[in-house]
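Structure incoming, see below.
Removed from the display is one protein chain of the complex; every other protein chain stays in position.
Let's turn to subunit A:
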Amino acid sequence: MYKIVEKERLNPTVTKMVVEAPAIAKKAKAGQFIILRSHEMGERIPLTVADYDRKKGLVTIIYQLVGRSTMLLDNLEVGDAILDFVGPLGVPSHVEGMKRVCVVGGGVGCAIAYPTAKALYDNGTEVTVITGFRNKDLEILRDEFEAVSHHMYTMSDDGTVGEKGLVTNKLQELLDAGEIFDEVIAIGPLVMMKFVCQLTKQYDVKTTVSMNPIMIDGTGMCGCCRLSVNNEMKFACVDGPDFDGHQVDFDEAIARSRQYADFEAKACEKDCHLFHKEVR
């Protein structure tokens, strides 16, 4: 059992939890994830390690309330315990040897982008951050990103926070202005990552994406999380989750991500009506 030592609502649909998991905290690196199961008949869900404290043995996760399992997780409070908590899984993000990097985070993807931005910053990379949200209420991790970036831009669909527009608008503006990045790292909804990749391809800027397919075991034994990268089959849980965005088949990944949409909607409606509050 893995004790919850801190819980904070970052916005109406996004929660941060700090969990006691010393062995994972000792090993975790930016870009890696954990799999958790909150109760006996629960499913296994993957969540990125958003932060860790090696000394205190703590791992931070940030999740969005999107369905039954995240709702049930959100019912747990400080002092409660999570039944199963496995990790660190996946290959750590590559953060060495880069001079200038642009980290693009969309929505709750910012929770995944944050540890990567931090690792780059700590390595002496000049970090530009672009975050994007639907509106002001959904913004998360502003202070955290400001602390680990040299330049920071926030975009929102309705202009209530930062500039009105999409993250791709800002990225294009920077690239047009002659900004040179060794790499763009894009983390967020599949559609956002797809459009970032389409843009950066035109400018020939290397782009890494963090893929978020459906997973079960997270250790490479089922292939549920498979995707096509450069026309080869890869398992995101062991080969990724980071991949060269210009080689990923996003349309296939988007179709695969909807595989259980009907089941998930039913599972959610059954005992929670929060589904209507869902934010994408």
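Definition applied: contacts are C-beta pairs under 8 Å (C-beta built on N, C-alpha and C of every residue); 3 or more make two chains touch, one makes a residue touch a chain; residues count from 1.
What we mean here is this: contacts and distances are computed from a predicted model.
According to UniProt, the chain absent from the figure is "Glutamate synthase (NADPH/NADH) small chain", selected among "2-oxoisovalerate dehydrogenase subunit alpha", "Na(+)/H(+) antiporter subunit B", "Glutamate synthase (NADPH/NADH) small chain" or "Hydrogenase". Interface note: of A:Val5, A:Leu76 or A:Ile216, the residue touching the hidden chain in the full complex is A:Ile216. Within the whole complex, the absent chain has one touching residue among A:Ile4, A:Ala30, A:Ile62 or A:Leu89, and that is A:Leu89. Seen across the whole complex, the unshown chain contacts subunit A at 23-24, 27, 37, 41-44, 68-69, 72, 83-89, 216-217, 219-224, 226-228, 233, 238, 249, 251-252, 255-256, 258-260, 263-264, 267.
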